[in-house]
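These notes are about the structure you will find just below.
The other protein chains are all here in position, but one chain of the complex has been omitted.
Coming up: chain A.
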């Protein structure tokens, strides 16, 4: 890698860090000015409070696209999502729904391949 390429890597890295870091400094200053204790989401502007869950929803939408975009991939995704949701409703935990979801997804993929 040439010196200019290394420089590009460093600038991209610093820029990415700035995109993650500077808004925190801005919000901390804002929180410090607007409240004494600074605890809780009520100190956030309403539009920002709204964007948090909506960004996660968008991440979920993008991540739904399976590696193999055929009927097997989509079917496994649908069944895997159903299994994840059922386990989440029963356990309300973080780990088990994910483990069962991945296992179900894998089982559907393998079962269809064996059947096919």
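For this structure, a couple of remarks:
Definition applied: contacts are C-beta pairs under 8 Å (C-beta built on N, C-alpha and C of every residue); 3 or more make two chains touch, one makes a residue touch a chain; residues count from 1.
The criterion applied here is as follows: contacts and distances are computed from a predicted model.
The unshown chain of the complex is recorded in UniProt as "AzlC family ABC transporter permease", chosen from "Peptide/nickel transport system ATP-binding protein", "CidA/LrgA family protein", "Electron transfer flavoprotein small subunit" or "AzlC family ABC transporter permease". Residues of chain A in contact with the chain left out of this view: 1, 4-5, 7-13, 15-17, 19-21, 23-28, 31, 38-41, 43-44, 46-68, 73, 76-77, 80-81, 84-85, 88, 92-95, 97-99, 101-102, 105-106, 109-110.
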